[in-house]
Every structure is written in structure tokens, then in C-alpha cells.
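All protein chains of the complex are present and in place, except for one that has been dropped.
Here is subunit A:
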């Protein structure tokens, strides 16, 4: 399977994250499955005219393109021209290139939330007119049409995340190479369900604090960050706490909130990222699927029942009180 990987209006962090793939390293993970890059901005030797020649040949259909990966959003500004990113050496906006190349591709993959939905590049009034490949935020129809499908018949596959976990990318590509990714394997925003069917809450090491609503009040306390510190792990899709990042990490394990970076429009939550908006003391965003009355009843009960150990630790920067299982001497 041959991949052409292009980067536009993003930070390059999804590639940098991809290079952190392990067991085995990224080159073996992909290479052993017969996946190779026609060109990749960080990995390939070809530069300049070698690349422009390749892109032209793909555009003319002379070189078969199995997968087009785009990292970074597509900028449409200024005034719809896309000239905020002219692909170097070509005199053409990346917006043009994407529209020319996508129909040639067996599958089109948006790597990262920028390429999927616009992402952080669309924050703060979106000065560059950044959009995703097939979504502009939550709305379908962006750089590519709402009804776009690649040669395989699939819409754009959105590996959302800011950045993407290396395994989200490698496993999506491996599934494509093995013919194991169909329309039913994507969720309502085009995300592969193998990671998007989980919530960041699943496997969160702060779950005991969550159960008792033993909440951290500042970023150096180890309690649950949902009530005060903007954590939306109970509503955000991702298996970040099931298979951690960079060895043993995740945002919540790093003791800062999940900001739902896999979601369209996460870049503008409507409040400070590290503060939970509340109405009458109740967080505005409640866990997915949970009725508000339930949450309030459970929260008041569990707060009243919080053991001293959990209450103390939640408001400390480390575990101060060890658990004392019954019968332990």
C-alpha cells in the first residue's frame, strides 16, 4: 500500500507523535505490513523538483495512489483563495492540490484534528480560514464536498486527536492495508471506532476521586479535574487511558485536564480550557449519557460519603494517606 503524506496548516506534531510508535518502531510497524510512503515530508529523501514531479505524476494518474494522508488543516484564506498556504515550489495553493489529488486516492485520511475538522488552526476567529478535509468544525462540507468519497467508497477517515496517538495512525493504516476498515468502522464524525468507541474516562487513574466527587481545586492537586478544572474526559472519545501515551502517560495522568482534542471545535470550548463552567455550582458538561438529576443525586451522596483518605489525597499534590484494607496489619 502506497501512501502520499502531505502537511498543510498544522504543527507537524502528528508526524512527530507517529515517530514515537513502539513495539516495533514506526518503520517496521508499517514496513512489515507492506506499507510504504510514496513521499513523506519528514521521512523521505526526495526534495524539491523530485517531489513536484511526483505530485504531477499522481495528479495525472500515472502513479497509483492508495492512500492520501493530510496532516494539518486546509487554509481557505485569504478571501477563499487558499493562498495562505501555497505549496512550496508549485505556485499552487494546497487547497487546489488537495482537491486535485483526493479523487485519485483509494482512501483519504485526515491525520489529526486540524485535518479532520480545522482544529486549533481554526481557533480565535480563524484568521487563516482553516477547515478540515471534509468537515468545517461540526459541519460537513469543507475543502472536499459533503458527499465526497474516495475510490474505495469511504468518506474521509478522520483520525482526530491533537496530536494523534501513534497507534491510532498506524492501526488505521494497517486496517486499510488489510481491507479491514469499512464504513461501519467509523463513527458519526468519521473517526475510527477502534479508539473512538472509548471515553478518555475509561481507565482514568483518577476514577476513585471521580466516584466521590473528590475534586482538585488547582492543577497541582491530584483529585478529579471534572468539577473545577475543565476536564471533559467523561465526554471525550479516545482510549488515552486504556493504552497510554509515551510509555505510561496521558493528559489526566500528567495531572492536567482532558480537553476533548479528538472532537470537532475543541479549540473553542467557550470557557478557559482549565476551568469548568458551572451553573449554580453544577458543571455544565455532564458525563455522556447521564441524566442531570442522577448526577446531582449521586454527587451529593458520594460527596457526603467521601472517606478521609480520598478527601485528603484529592487536595494534595501526592498521596498523603495510604489505603488501609481491612485486616491489614
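To be clear about the criterion, a residue touches a chain if its C-beta (ideal position, glycine included) is under 8 Å from a C-beta of that chain, and two chains touch if they have at least 3 such contacts; residues count from 1.
Here, contacts and distances are computed from a predicted model.
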Note to self: As a check of understanding, state which of "Hydrogenase large subunit", "Extracellular solute-binding protein", "ABC-2 type transport system permease protein" or "Fumarate reductase/succinate dehydrogenase flavoprotein subunit" is the UniProt name of the chain not shown.
What the structure shows: "Hydrogenase large subunit"
Next item on the list: Could you tell which one of A:38, A:95, A:162 or A:181 touches the chain left off the display?
Entry: A:162
Check: Considering the whole complex, which of A:3, A:21 or A:310 touches the chain not shown?
Finding: A:21
Margin query: Please identify which residue in A:61, A:78 or A:182 touches the non-displayed chain.
Written below: A:78
Item checked: subunit A residues that touch the omitted chain in the full complex -> 7-17, 19-22, 25-28, 31, 37, 39-52, 75, 77-79, 83-90, 120-121, 123-125, 127-128, 130, 162-163, 218-220, 240, 244-257, 259, 261, 267, 272-274, 317-318
